[in-house]
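All protein chains but one are shown at their positions in the complex.
Each chain carries a letter (A and B) given by its place in the written order, and its residues are counted from 1.
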Amino acid sequence: MAEYLFLVPLFPLIGFLINGLLIGRLPKPLITLIGCGSVGLSLLLSCSLFFELKALAPEARQITQTLFTWISVGQSPDQFHVSIGYLLDPLSAVMILVVTGVGFLIHIYSIGYMAHDNGYGRYFAYMNLFTFAMLTLVLADNFLFLFVGWEGVGLCSYLLIGFWYEKKSASDAGKKAFIVNRIGDFGFLVGIFIIFWSVKSLDFMTVAARAPEVFVFGGSLVTAACLMLFLGATGKSAQLPLYIWLPDAMEGPTPVSALIHAATMVTAGVYLLARTNALFIMAPDALMVVAIIGALTALFAATIGLAQNDIKRVLAYSTVSQLGYMFLACGVAAFTAGIFHLMIHAFFKALLFLGAGSVIHAMSNEQDMRNMGGLKKYLPITFSTMFVATLTITGIPLFAGFFSKDEILWKAFSSGTNGAWYFWLIGFVTAGLTAFYMFRLVYLTFYGKERMDSKTKSHIHESPRTMTVPLMALAVLSAIGGFIGMPHIFGVTNYFEEWLSPVMSGPAHDMAEHALASGGHSATMEWLLMAASVVLVLVSIWMAYYFYRKNTQASTSLAEKFLGIKTTLENKYYVDEFYGAVVIRPVIYFSLFLWKFVDVILIDGTLNGLAKLWRDVSDALRYSQSGQLRSYATIFTVGVVLLIAWIVFGINHG
Amino acid sequence: MVPTSAYLILAIILFGIGTVGVLITRNMIVLFMSIEIMLNAANMVLIAFSKALNLVDGHVIVFLVLTIAAAEAAVGLAMIVMVYRNRETVNVDRFSLMKW
Partner (left out) sequence: MNFELIIFGISAVIAVFGATMMIAQRNPVASVLYMILSLIAQAVCYVQLGALFLGVILIVVYAGAIMVLFLFVIMLLNLRGEEASEQDTPAVSQFTKYVFSVLLTLELVFIVKAASLDSVATQVADQVADGFGSVRQVAQVMFTNYLYPFELTGILLLVALVGAVVLAKRERDSYSSATDDADDDRSERVVE
């Protein structure tokens, strides 16, 4: 089976080629078959590969397949050699299962959601291309090939955000996502350069193996490389300060938001950190930066999420916040917890987005929650599945999100890093905020008065089977997915940690363990913290219930009391405006200066001036061109006379 | 015994007359004949040196020049006929289209 590894990304690519090259020529059922079938085949293959990997001994769980040499410079192995190769290890196995699994469900969902769209074929072509790029990203065995996938998903993100390109806001959002990501990609590239410069290889295995010999623990070089990689991750995964593109990315079709901007692509940054854990573990300063950024993003985005009224934007800020959690986990060197939360988040956030899509579908493209309400009885399946997802994200015990989130909080608390307590506190507060805004969403959307107009109301209907079945599948995953990674204090094996342990070990980790004294904390403490967070979540839910269900007047009066805070939150802390003033305005003015002065006056002026000079000179000279043969002949003769005179007399006397 | 320089000076004088002819005449055919005169002056120089150096190679070159002059005359006259057919004149001053 292992030799068919390359087929996993190849199926969606073939699907993309067929659908993309024959846009508008295939009948809809065929498009559906190709679009979903290719991802489905990838899913089946991924599953069988997973079981094959599982059958191997834990230390030997590594399947590599090198297809061909891509770039080769020089003879010695120290010179630049990059191959197109795939690496399947426990980490990438988890990722391909998430990508193909969630991706397949979202493809199925799209059949119903996009059924009446004119760009049906284009949509599935892009989605398949995205799946291909994402699989390339997670399966690549070296940095450069990963970067290809990285850019590929960025491209697809751009294409799909701007899918309804007739809409100005959609195409603007696509451009914004693309441009903001350029900043991150610049950092990523510099990181790759540093790594190649010092390690002389871009292969993940080689880099991980050689890192302890090449780098000094905590040295500036490895810190710089890690910070640059993290800059790339902040761009792709929408962390501070580059998160601004993600909320705007909600202009795309909702399944796109679910697949790309919640479940898979935005988690690429977390994957990158986990993939290069051997480097990060050697740079505690970089890890500290990651943890701080992650924690701040989690809190920051959650507060914005409190005051948003667009259902998709709430989810977008929630995604940013949850991604912050994952980075927090990576920042305290708990990569396993980060990946675990990544997987669980992929389930429940995809579910939330798809549920929101179902609501929007039912509401005739209305996205403002203030115009919804009481949808529970109209959309029973959507409601119940979304409710499961909400319970999961808020961290109700025994739902998957509870395990993954508490794992992160506990790791943050128990890690030996400085200020671990603060990280825990921020995560703790964020958990409360998350519970509040998620239940606010549920109450505003599904309970209370029916605030929509009558025309919309008459159209409300539960979504077709193709949309509800993926919802139910994801609901099951969100509910029970957590049992594979239960904490030790429950007295069961943490299968997930065990599964990923071959990836999260190695010489670099041994080295780090010597340097970092792990803070020993008792199981009692863990129980205590867990209980605290459950209590906080329940209090938050009750507050949401109080403000948005029981006593809706209270929320308005509270909002009036803290009007300043409310407007600030509604305007997302004016970050976009701040960037506009600090970054975009100067760039525009500088471009204007370049255009109006440097280009038009300096460059064009010089060139036009030169051209005009020659024109004037030629204008004066052209009268010598009389067109008269005899005049030319005379001038020629004069020339000959002078030339002979110069030769004869000049040489004689010279 | 005629000195070689006498022939050379005769050739130069003919060459000078040919130059004047090219420069002053308006008739394209006469202009053409002036060029022939200049060619013949060059031939005269070649033959004079042939004699002076006792080498017959100059004669061969003159023969080739005569051949080329014949070819040139054929093509040149064909062109003149063409030009005349289009412009109804052989006055070179009228052919000043390629100015400015």
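In the analysis below, contacts are C-beta pairs under 8 Å (C-beta built on N, C-alpha and C of every residue); 3 or more make two chains touch, one makes a residue touch a chain.
None of the values given here were measured: they were computed from a predicted structure.
Asks: Just list which of the chains on display the missing one touches.
Replies: A, B
Asks: Over the whole complex, note the residues of chain B touching the chain we left out.
Replies: Residues in contact with the chain left out: 1-10, 12-21, 23-27, 29-30, 32-34, 36-37, 40, 43-44, 47-48, 50-54, 56-57, 59-60, 62-64, 66-75, 77-82, 84, 89-91, 93-94, 96.
Asks: By the contact criterion defined above, which parts of chain A meet the unshown chain? Give residue numbers in ascending order.
Replies: Touch with the absent chain occurs at residues 626, 628, 630-631, 634-635, 637-638, 640-641, 644-645, 648.
Keep in mind that, in the parts below, only the chains that are shown with their structure count from here on.
Asks: Touching chain B in the complex: which residues of chain A?
Replies: My answer: residues 622-623, 625-630, 633-634, 637.
Asks: In the complex formed with chain A, which residues of chain B make contact?
Replies: So the residues of chain B touching chain A come out as 19, 22-24, 26, 92-93, 95-100.
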